[in-house]
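Excluded from the complex is one protein chain; the other protein chains are retained at their positions.
In this document, chain identifiers A, B and C correspond to the written order of the chains, with residue numbering beginning at 1 in each.
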Amino acid sequence: MILVLKQNPDKEKLQSLIALLAEQGFSTNLSEGTEHTILGIIGDTSKIDPDSFSNNEIVESVKRISEPYKMANRKMHPMDTVINLNGINIGEGFFSVIAGPCSVESEEQIVEIAKSVKKSGAKLLRGGAFKPRTSPYSFQGLQADGIKLLLEAKKETGLPIVTEIMNLNHIDMFADVDIIQVGARNMQNFDLLKELGKCSKPILLKRGLANTIEEFLMSAEYIMAGGNKNVILCERGIRTFETMTRNTLDISAIPLLKKISHLPVIVDPSHASGISSLVPSLSKASIAAGADGLIIEVHNNPAKALSDGAQSLNPAQFDVLMADIKRRVEFEGKTL
Amino acid sequence: MILVLKQNPDKEKLQSLIALLAEQGFSTNLSEGTEHTILGIIGDTSKIDPDSFSNNEIVESVKRISEPYKMANRKMHPMDTVINLNGINIGEGFFSVIAGPCSVESEEQIVEIAKSVKKSGAKLLRGGAFKPRTSPYSFQGLQADGIKLLLEAKKETGLPIVTEIMNLNHIDMFADVDIIQVGARNMQNFDLLKELGKCSKPILLKRGLANTIEEFLMSAEYIMAGGNKNVILCERGIRTFETMTRNTLDISAIPLLKKISHLPVIVDPSHASGISSLVPSLSKASIAAGADGLIIEVHNNPAKALSDGAQSLNPAQFDVLMADIKRRVEFEGKTL
Amino acid sequence: MILVLKQNPDKEKLQSLIALLAEQGFSTNLSEGTEHTILGIIGDTSKIDPDSFSNNEIVESVKRISEPYKMANRKMHPMDTVINLNGINIGEGFFSVIAGPCSVESEEQIVEIAKSVKKSGAKLLRGGAFKPRTSPYSFQGLQADGIKLLLEAKKETGLPIVTEIMNLNHIDMFADVDIIQVGARNMQNFDLLKELGKCSKPILLKRGLANTIEEFLMSAEYIMAGGNKNVILCERGIRTFETMTRNTLDISAIPLLKKISHLPVIVDPSHASGISSLVPSLSKASIAAGADGLIIEVHNNPAKALSDGAQSLNPAQFDVLMADIKRRVEFEGKTL
Partner (left out) sequence: MILVLKQNPDKEKLQSLIALLAEQGFSTNLSEGTEHTILGIIGDTSKIDPDSFSNNEIVESVKRISEPYKMANRKMHPMDTVINLNGINIGEGFFSVIAGPCSVESEEQIVEIAKSVKKSGAKLLRGGAFKPRTSPYSFQGLQADGIKLLLEAKKETGLPIVTEIMNLNHIDMFADVDIIQVGARNMQNFDLLKELGKCSKPILLKRGLANTIEEFLMSAEYIMAGGNKNVILCERGIRTFETMTRNTLDISAIPLLKKISHLPVIVDPSHASGISSLVPSLSKASIAAGADGLIIEVHNNPAKALSDGAQSLNPAQFDVLMADIKRRVEFEGKTL
């Protein structure tokens, strides 16, 4: 960490700042330039809050040098993390497609979709039981019943299930869920993250609408610091000024996350665009950019879906897309 | 709600769409233009999800006409809501200043600051007991002990207290807190909002970093729909491309929210800028723009604060600012 | 175009509004709902400024139905536009790679790079002669001399050249340039666009940092409305809150632009990310998403480049990337 000091800092205040740092176990390096004086802090500065200096009279600004994420950092863990789920691998050379409806609506619906996406080649089933809706008047999901229906579909097809948690008191209810999803709006619900850190189930962590890549990794760090190393990162679009798509898929986040972290990275092209006709193009782009998987919305009757119909593929469209995905995953030398 | 149909829509599909709407109790109005055909849906469309049409083959786009918020809407409640708190009024002609440290750190600290801000003219005390921190390694607040210390400061000074909740299981712990704050990162933690809708305590709801004004009102609507009408809206800066300030204070949100909603609107200039030297200017601007109050960070030793020192005023700076605020509130014809 | 009227609009004012529209040749359709009255305007509304109604006392809001771009709209021109440049095709089934340095620095440099990128498979040479730099103290390009050196490189290699124009008085100087580039900062320099509309040379139009896809097409429309149909659209990243990359590549813009417009779409992965190590991933993603080409920065000594060294590949890296691009373009069934 580097402190840029104001011009001609008061000698006494400078000495007391250096002493304060020494007390905390940091040594320092002072460098006087023509326009600025710079104080480098030497040691593990990850626990220093940069803001704690900003009000110091002689400090003009603070520049952090080290990354604040440790367990999610590839520097600390050079090999890719692979999540193993009863024989299904996520990460490294394996490519996973998770598919299913935005919301679980009925047993018939979820079982039919599960069979269909399995046949097309999906390895996991997604479906929303608890739905984060902007409006209190919108359909909030079948909740506990939704999870039961997902488990029914799992029994029928063998597909592991992925579903979103919105409430830290529900963790017991998710005991038979295979991957617990944290939605974009809860990416910084730190109490929920801490609770999930205590379990060993894989967590699919979605990036928040307005969260930086660094904040994204810090939220993964919350889960990992609690003891749960099984985190899957999911890029799902960020909020920008563009209104033609619901969000803006940050495709660069894929290679960046793969470079600076060892965690698997999957992409949600359905929420990223909000437009079903863009899902195939964004899926292809994500594979090419190095993603470890996709999570795609499929509905057997999108025009009548209770939520997010606009972004869902129907089973026939998904089947066509999966055939293309297979060719592309093979082209990349990965295993579907 | 208006459906813009594709050119020359299939007659049969159009009839079945109209029939589907009739089934749900909506009448329709068909208007054929030179380039588009438009189908107006007549009735209370607030419960229709616009996305549910988007996958319909003959629908090109959907335009919503009515606001989705009802209880927070000034059209439904033309008079300003005034929150009364043991004789302190928030809203309408009353202007409230809430002040205190980012984090409660010790009894001595919080009591000293409470006395000081009271003397300067603050009407309520703020202080963080549970702290939402980006890093799991940063100070997370004194938690339950922090609330005890706030209550101690309340006993000593008589100032009502405002503090942030991060976990829906903590509501009992907040029984003696006067105003419960929902932080920006939890603005769309819908399970927490629903829980807060069941109590009758005033809720200070902060706008999310990347949430629109409409989404902000929808989150207020969640609390109100649950039965709690005592919502105070707090603009605290949004995330933009500008990096010189921590966030960008959306000053236009103040007059806009006052126009379309009846709820009180306060401003947090400390988090909005992240720079203590900007707090006075932003406070003045907020008063002039029509805010009903301010929430300002004050620390007795900002340079040593355990969190957010950069944006805190010291008591002397706050005292100078309060003197200015008094003159300005009077100038606006409001009561401090 | 649809006017949403306020509740119970004044009958007289409504009649005069309808009369005003009739005068301008528009018929109208009035639809009274339970909460709103809607007035549809029938006819070619592309020349009506939506803002012109907003101050009308009885109008609450205005919703546009038709796209404001006509000549760039695929609805008006269903077939893909293909730009032919002495036998090189851009658009439809053809994939074009444009490569070269950010700035032309010397004859030796540009000729060496031109030979190198040609050998690797690039079809056109890029190089900045006039450089839009944020700082007046930064290197501004070799200007007229830079164009001469580019023409020299063209003579040596036969590669057509692409270079940026910043000043409408320079068009004569660009007489022998093959494709004139309009930079992101000049995307809404309308006087420049009008001037370029008068020539017949292909224009590579870059999307502005904060411009929507609709505004992007409107700028293409400026050039086309002037008579020049040869516009190539270039997505080069937009400005968002994320700071780890210089800009955020809007990958969704590729399939969206291909869907709503007939113009060729190329991508600039170098400026989009500002990080050379991300260029290969973004290039692959762009091909997969349906782009018609790439414009990539290559420098023979990036560490010493006078501008934008951070995002340039060296010739060896570019050669490796081109081999991969060839495989991928073939995989997509396109011709390099």
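Quick note on the criterion: a contact is a pair of C-beta atoms (placed from the backbone, for glycine too) under 8 Å apart; a residue touches a chain by one contact, two chains touch by 3 or more.
Keep in mind it's a predicted model, so treat the numbers as computed, not measured.
Asker: Taking the full complex into account, find the residue in B:Ile2, B:Leu282 or B:Ile295 that is in contact with the omitted chain.
Answerer: Result: among the candidates, B:Leu282 touches the missing chain.
Asker: Suppose we count only contacts with the excluded chain; which residues of subunit A make the list?
Answerer: Output for subunit A: 2, 4, 29, 31-36, 38, 40-44, 63, 65-66, 210, 239-241, 243.
Asker: If the missing chain were put back, which residues of subunit B would it touch?
Answerer: 210, 212-214, 238, 240-245, 248-256, 259, 272-273, 277-278, 281-282, 284-290, 328, 331
Asker: Counting contacts across the full complex, list the positions on subunit C that touch the omitted chain.
Answerer: 46-47, 49, 51-57, 68, 132-139, 166-169, 185-186, 188-191, 194, 208-210, 215, 218, 221-222, 225-226, 239, 274, 276, 302-312
Simple rule for what comes next: only the chains that are shown with their structure count from here on.
Asker: So which chain is farthest from subunit C, going by the mean of the CA atoms in each chain?
Answerer: Result for max centroid distance from subunit C is chain B.
Asker: Using CA atoms for the superposition, what rotation angle relates subunit A to subunit B, in steps of 5 degrees?
Answerer: The two chains, subunit A and subunit B, differ by a rotation of 180 degrees.
Asker: Please find which chain has its CA centre nearest to the centre of all protein CA atoms in view.
Answerer: A
Asker: Nearest whole angstrom, what separates the Cα centre of subunit A from the Cα centre of subunit B?
Answerer: Result: the chain centres lie 26 Å from each other.
Asker: Quick one: subunit A and subunit C, Cα centre-to-centre, how many Å?
Answerer: That gives a centre separation of 31 Å.
Asker: Tell me, which residues of subunit A touch at least two other chains?
Answerer: 210
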